[in-house]
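In this view, the complex is presented without one of its protein chains, the others remaining in place.
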Amino acid sequence: MRPAPATVRRLLLVLVLMLWELVPRAGLLPELFLPSLSRTLGVLVQNWAEYAHALVVTLYEVVLAMLIACGAGILIGALVGGLSLLRQLLLPVVSSLYAVPIVILYPIFTAWLGVGSQSKIAFAGVYGFFPVMLSTAAGIQSIDQNLLLAARSMGASLPQQITRVVIPATMPTVLAGLRLGGALAIIGVVVSEMLTAAAGIGYLVSKYRTVLDSPRVFAAILMILVLSVLFDALARWVERRTLAWQTAGLRERGAPMRKETYVGATGAA
Amino acid sequence: MRRSALILTRLALLATILAAWEWSPRMGLLNAALLPPLSDVLAMLVSILGRSQVQEAIGVTAGEVVLAFVIAMPIGAGIGVLAAESDYFGQIFRPMLFYAFSIPKSIFLPMFILVFGIGFQQKVAYAAFSTVFIVIMSAAAAVESVKADHVLVARSYGATWAQVLTRVYVPSMLPFLLETLRIAMIFNLTGVMIAEMYASRSGIGQLIASWGENFQMPQLFAAVVLLAVVAIAFNETVRWLEARCSTWRT
Partner (left out) sequence: MQHVANLSGLRATHAQAAAIEVAGLSHVYGAREGTVPALEDISLTVGAGRFVVIVGPSGCGKTSLLMMMAGLRRQTSGTILCAGRPIEMPDPGRVGVVFQEASLFPWLTALDNIEFPLSIRHAPREERRRRADAMLNLVGLAGFGGRYPHELSGGMKQRVSIARGLVQDPPVLLMDEPFAALDEQTRMTMGHELLRIWSQTNKTVVFVTHSLTEAVYLADEVLVMSARPGRIIDRTEVTLPRPRTYEMMATDVFGRLREHIWQQIRKVT
């Protein structure tokens, strides 16, 4: 009897954590390359004040970037998705622009907005904007027209059609887009903090790397990993709760990848 | 809207944006120090392409991009095919793969630097690392896209495995494989750029970062434009190829 896949995954995770602890201790890899898990955690706890402060800075930037990305993304996505003229005009252009690594624009942001939080928020906001916009546009575009016809036949006014049909119908795609956009906002903040910053967790990574203080570097890496995973788990939880009415994988049946998922996942990811 | 009208409108939009880029700084609407006029940027582009330092950087970046790609594709494709062929394997690793996309892979850069130093190898390794995940996912999707029905029909006519491979799998998968190539390159280029901008002594990314630090805006914009054009050109070429191979696809 084979163990369930979920169990295997958990076992793998435990295995990785064990290796993280034992391999450096056993001297198989120098502590410089991989400090043991206990060392890393120890350093994190000892210097908690510094890390906590960095976390606050990063979270602040992430939240604002997400607000920009999600707000603008939904608004513009709804416009582009709803107006077929805009859609035909702009969507192919956007997907062509996707080929360009957005990270090369970051120095422009720092030149315009300085090295502080503003440039990071702006950059990460732009980074997270695209998946949200594309998902919202796709969601609006793919609404089942029969549902709108049925609503009209029942006497729903236009505002009612929007609030009672369009919004619930596009919810699945929009929520998935928000999850992706949020993840990219985090990535955008982390990358920009690593590149040019004076505060934040990404900055700590760079700062301690230059002095070859591996435990501190890994402590910061660990924090970022936990942050990403927590956000992802939270977003998926929200999706599950709001979309209890959907059959499992209703949308993603068949080929596991759709263009939107690809497109949204590009970048430093 | 008809195709011709669409294309014309897009060109008109593009022209407007380019015109704005040219005239806003010149008319003082935007600070010319922060946004050099388009013509200045283009002139600078021509100029930097002539410099040996820049040509060297282009060579280095190109080398990294190609090598990382050549490493990531087979590894990723191999794992991806395995994941698609073995249900069990796939079920275990698919959720983990999705997680891999929401994690900032750039946080592992320091690890690569610690191991490889700040050189060519580190950038190639990191870029390959960045790319391999999307290749795994795409390859798995490509294999899965081959309809079981088609395979069944072929085998019922007595096709050998080799024939099934070449006559059903390959034509079915070709559009997907091209798509994989296209998207993998996007990830690849991004990975190379991040590595070069972060800690490197050569490559276009390093030039971009350094020009940005020193407020040499015309050079910065010129490099960004150059890179954007190359990236988009590659992207559209592969897309066009995809379209040519996909005429049979619904």
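Assorted remarks:
Labels for the chains are A and B, by order of writing; each one numbers its residues from 1.
Note that a residue touches a chain if its C-beta (ideal position, glycine included) is under 8 Å from a C-beta of that chain, and two chains touch if they have at least 3 such contacts.
Note that the coordinates shown come from a computational prediction; the quantities given were computed from them, not determined experimentally.
Looking at the complex as a whole, the chain kept out of the display touches A. Set against the missing chain, the residues A:A49, A:M154 or A:V211 yield one that touches it, A:M154. On the side of subunit A, touch with the chain left out of the figure occurs at residues 144, 146-147, 149-157, 160, 164-165, 168-169, 171, 243, 245-247, 250.
In this text, only the chains that are shown with their structure count from here on.
Subunit B contributes residues 1, 6, 9-10, 13, 34, 88, 91-92, 94-96, 99, 101-111, 113-115, 130, 134, 137-138, 140-141, 144-145, 179, 182-183, 185-187, 189-191, 193-194, 197-199, 205, 208-209, 211-213, 215, 217, 220-221, 223-224, 227-228, 231-232, 234-236 to its touches with subunit A in the complex. Across the complex, subunit B is touched by residues 2, 5, 8-9, 12, 32-34, 85, 88-89, 93, 96-108, 110-112, 179-180, 183, 186-187, 190-191, 194-196, 202, 205-206, 209, 212, 214, 217, 220-221, 224-225, 228-229, 231-232, 255-257, 262, 265-269 of subunit A.
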